[in-house]
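A single protein chain has been omitted; all remaining protein chains appear in their positions.
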Amino acid sequence: MTLTPPAADTTPAPIGRRLVDVSSLPKFAFGHRDPLWWGVWLLICIEGTMFVMLAASYVYLRGNSSQWPPAGAANAPLAVTASTVALLLISIIPTAIAFRAALDGRLRVIQLNMVLVTLISIAAAGTRWLELTSIGYNWNSHAYGSVVWGFYFMHTFHLVSGVFENLVFTALLFIGPVEKKHMVDMRLSAIYWLFVVVAWTLLWGLFTFDSLLFRNSIIS
Amino acid sequence: MNDQELHLRLSATWHKPTGLWGWLTDNHHTTIGKRFIITAFVFFILGGIEALIMRTQLALPENHVVSNDLYNQLFTTHGSTMMFLFAVPVMEGLGLYFVPLMIGTRQMAFPRLNQFAYFSYLIGGVLLYVGLFGNFGPDAGWFAYTPLSGPEFSPGKRVDVWAQMITFTEMAALGGAVSIIATVFKHRAPGMSLNRMPLFVWGQLVTSFMIIFAMPSVMVASGMLATDRLIATHFFNKAEGGDNLLWQHLFWFFGHPEVYIIFIPGTTMMSTLVSAFTKRPNFGYLGMVLSLIATGFIGFGVWVHHMFATGLPQLGLSFFTASSVLITIPTAFQFFSWLTTLWHGKIHFHSPILYSFSFIVIFLIGGLTGVMLASVPLDWQLHDTFFVVAHFHYVLIGGAIFPLLGALTYWFPKLTGRLMNEKLSVVTVSLLFVGFNVTFFPMHQLGLMGMPRRVYTYLPNLGWTNLNLLATVGAYIFGLGSLLFVLNALISARIGVIAGDDPWGGADLEWATASPPPAYNFLYVPTVRDRYPLWSMEPDQPLVTGLATDRREILVTKLMDAEPDHLYETPDPSISPTLVALGAGIGIIAAIFNPWGVPIGFVLAGLGLLGWFWPKPPHKELLEPQP
Amino acid sequence: MRLIWNLLVVLCMTASLGLYFRGLARLRARSDRGIRWWEASAFALGWFTIGIALLSPIARISDVLFSVHMTQHELLMLVAAPLIVAGRPMIAGVWGLGEDARARFLAVSRAPAFLRAWHAMTGPFTVLIVHAVVLWAWHIPRAFEWALHNPSVHAMQHLMFFITAALFWWALIHGRYGRVGYGVAVFFVFATAMHTSLLGVLLTFARHVWYPTYAAHTPHALEDQQLAGLIMWIPAGVIFMLIGLALFAAWLGESERRARIVTMLVLAFVLARCSDYPSERVASAEHLTGGNVDRGKQEIRQYGCASCHTIPGIPGADATVGPPLDKLSARGYLGGRLANNPANLLLWIRAPQSVDPKSAMPNVGVTDRDARDIAAYLYSLK
Partner (left out) sequence: MRLLFATFQSPLHPAGPYARAIERLWWVFFAITAVIYVLMLIGFALAVRKGARRKQADLSDEATRSGARFITIALSATTVILIGLLFTSIATGRDISPVDDKVTREIKITGHQWWWEVQYAEARPDMIVETANELHLPVGERVKLILDSDDVIHSLWIPNLHGKRDLIPGYDGVLTLTADKTGTYRAQCAEFCGLQHAKMAFLVIVEPKADFERWLTAQRLPAPFPKTADQQHGQQVFLTSTCVMCHAIKGTSAGARTGPDLTHLASRRTLGAGILPNTLGNLHGWIANAQTIKPGVLMPPNPLEPNDLHALVAYLETLQ
């Protein structure tokens, strides 16, 4: 094999070459055509796997204990935890509306619904605070406490980030200037928020309805 | 506009900032990729030095080179360094550098994420070594089994350092993986359908997916360990309902795929080298791709074979053996494909192909001992002995380091513009090959003679002395080889033969641009008509034009067939990602001493993120408010 | 009760088999396309598997041993469901109906409301979630125990397992994105393999018997449960992997096929976009065809192309018998028959009648050399 000497101009001249002119292509695209869409879904895969691992740890630890939850381990009052879940679930509606409206850039609709989402998410963060202060055990009380507080920690982290993201986004929508390609980001942010909602609904369901789900299992 | 003008304009737009400020702000994939590679090699050398100290200690029975306390820190740091700070980052670094070049684009999908990943990695690595040099290096093994690593049996800050280092490096690996997947899916040059991607790119893609699903598990585990230690949670505390085997399940659910995360890029480098130096496409492209995917898939199902000795359900053992043996089949396919390619190709003997031959001789042993270890009865005897040490060094050094060094020799011109010294390379590969086998082959025998792993010394009358001495001699030869490689790289980067664009007559697009590539990678983005674009390039192969020259615009194509889809602007250099990494770093390191570090780091990182994502002018295509 | 359900199963299975093969026979009588033999064999095999799962001793033993019960479920979800789906039962089933019933069925199936519902129900993401929820929900100890004690609930459980699995496989194999969606399919197969394995793992490593009924039947209930978990984890995982790999291979093949089309489109795209670079347009047109643009201009007049076509740049060429030849390079097809590429253009110029005997364009005896020149000129047009 011979080694080619360096050419003065290393890039082949396009004279006589056919060219694909892409200058007229759009500057953004929705859905899976957009690289950032992949970024967000991959992030959801990562975070989702973490939640799944935590939930699996819960079930695994549960299987190794004779009494689960331990005697006297009182969760936060159902009314409080359920209202957080309810708020989160309600927030899906304005999120979905804004998600649709983003497709054809109806700014007013988006602004209105994003304000709603932000307010509801702040309210959910408020009830979350109530939850945290009314849990009847600590993370260092027992393994059950550790894993449930683990759920709370992980999710509150996401919830706060979500609220922060909603706030910033809403501010951006009002401060402007709003570009067309922000509509793509708007939809991605909605997808992420949806993930935050769904993840908690499942985790909450797991530890709240524990006795209902596992009542029949016996220890050998 | 003629080419010269285009070159000037693109150079200005894609200008890489220089100096310290540039170091903190540049996000170009070649810069980040190169940084990953160089930093990883620094850690490789550190890990190697640790290995040599350990080998010196074990050269003679009842030796006193280091204390048992230091020895335990050394082997823990060695394992953690090689896995978390060398193998994964160096493979990802090569991916960051070469994937965009091989698929014909100017930049990765999320350059700022890469920048963030690099600084996370750096902080994590430095943290580990500050620990080691400050005599609070972790000493519970790279696997950190609880309860040994728990608050009761490892008081002090040592294991905390390990747990936080894990969090950091995994964040880095995850960031890189997300970026690589999006880049491979969306940035390919027009015409490069999935079916035409170079195998190396496939390897990076499969590896990245494995990272996405494996690493969260260890992050959860290390998080639990950290809270057990810092705020007295009870995840692994039996007395309060926790469970020690939970750690092992979570750890090995990550730990086994980790091996393939390192090995898969190795095999695809092997494919690249075999094809490049036989001037022949690899046999069975589809089979090769499916092998990679099957390996990735099965890699998630076999973690339990690290736990055969824990007393698993008897029934399960034959199932676990079966699934562990199953993973041999895709690897065997790759072996047969290389063999066939060599047979039908025209072999050009240059130093990179010698690394490939070493791979074959060495890795094959590692693979076959792997089949032995998959057998439960044999594993009960061999597990946690030096036989296993020999096995996984044969697999990881044979399967990943040899092809890596070969690939670096092959790609060296693309990284530096110059060729590595051929004669020195031949000496290097010979030293490495001999040194490696002299070091690790006797370890099989040692394992069969009953020598357990992770012992800082042994008694003189057990008959292990001679083989240990031999292994130590080999380790020094191997060390010499590694040193020679590094020296050769340093020297050749300055005074090596100027390589030109395509010194080897390579097949893939990275050879279609200058060496090293200009900041904009390609003057015109190329188009592709099959799997080996440069071998089948016709004079009228179309080029892409129409990308903006005044901003960093790149072409996004469709996932399956790489049809031009839309244009995407990648961000300019910025300090924000570095600040986010730094903020998270302050928080997580502070958390070792006080749990409030976590929220503080969270807030700091959040502020950095605001700067990262806040849109900057000029604003284009404004959205008119509709009635 | 049990007997009634078994009779019902036999009845349904006989009916479905009859319907399928009647439809198959009718289809094959009409044309040789449609359902292929291997697809019909897949259906038969899947049908047979259902029989084994529901009517053989497996069904009886599954009341005593959880591991056998698990095998039964995996047979339904992982063997029978994909095989039956591969056999295209809908098409055969519709043809198996009587004339009137078929018409009514088609009318319903074309109603917008039905289409919308069907569309919503068979999105890949939807079926992934639905199948996962059904699978996990039925393994909740209470639910499973209920099914064990009540044959009707048990039948419902099997039905839900089978239907959601069939929908899952249908959406991935024949679903709305077709082969283009096989990439998504691979990911969803992976995700399903992961979550079902997780359930298997939890069963394998549990130290409790999840379903006490089994503990009443056998002293080795825990081992039995471990075996069940292992079956769900490892053999089932292998089947998932094999199906995933097959879909992946098909996806790659599809990507190659589409890339060929795209290359063709890009070619048209290239030529269409050449307008900004006139000299290159000519150069590339000449390169593509091996002809000469200037000579082509002469020959077009000589061969009389202008009497039928409007051709830019040729004086007097504004006839409307045939299609205008401007922007030829941007066209997808030539003569409505051939893909637009240089070789086909040459063929079309020289021998249109051999391509399409019904075409009005005559063979006018253009030589190869002249055809190349003419093609070069035509491709150089804006």
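Chains: A, B and C, in written order; residue numbering restarts at 1 for each.
Assume contacts are C-beta pairs under 8 Å (C-beta built on N, C-alpha and C of every residue); 3 or more make two chains touch, one makes a residue touch a chain.
This is a predicted model, so every value here is computed, not measured.
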Could you run through the displayed chains and say which ones the absent chain touches?
-> B
Sort through B:126, B:372 or B:497 and give me the one touching the missing partner chain.
-> B:372
Any idea which of B:293, B:317 or B:534 touches the chain not displayed?
-> B:317
Which residue from B:43, B:333, B:355 or B:478 sits in contact with the chain not drawn here?
-> B:333
Contact with the hidden chain, among B:449, B:473, B:491 or B:603, goes to B:449
Could you list which residues of chain B touch the chain missing from the display?
-> 67-69, 72, 140-141, 145, 147-148, 152-153, 238, 243-245, 278-281, 283-284, 287, 309-311, 314, 317-318, 321-322, 325, 328-329, 332-333, 335-337, 339-347, 349, 357, 360-361, 364-365, 368-369, 371-372, 374-385, 448-450, 452-459, 461-463
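Heads up, the rule we're going with is that only the chains that are shown with their structure count from here on.
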Could you please state the distance in Å, as a whole number, between where the Cα atoms of chain B are centred and where those of chain C are centred?
-> 37
CA centre of chain A versus CA centre of chain B: separation in Å?
-> 28
Specify, in ascending order, the residues of chain C that touch 2 or more different other chains.
-> 201, 205, 266, 269-270, 273, 284, 287
Find every residue in chain A that makes contact with two or more other chains and list them.
-> 14, 16-21, 60, 64
Would you mind writing out the residues of chain C in touch with chain B in their complex?
-> 180, 183, 190, 193-194, 197, 201, 204-205, 223, 226-227, 230, 233-235, 237-238, 241, 244-245, 248-249, 251-256, 258-259, 261-263, 265-267, 269-270, 273, 284, 287-288
Touch list for chain B against partner chain A, complex | 3-4, 7, 109-110, 113, 174, 177-179, 181-183, 185-187, 190, 212-213, 215-217, 219-221, 224, 227-228, 231-235, 237, 240-243, 246, 249-250, 253, 348, 350, 419, 497-505, 513-514, 522-524, 527, 539-547, 555-556, 558-559, 564-569, 602, 606, 610, 613-615, 619-627
Sites on chain B touched by chain C in the complex | 190-196, 213, 245, 249, 286, 289-290, 293-294, 297-298, 300-301, 313-316, 319-320, 322-323, 326, 527, 529, 539-540, 542, 546, 559-564
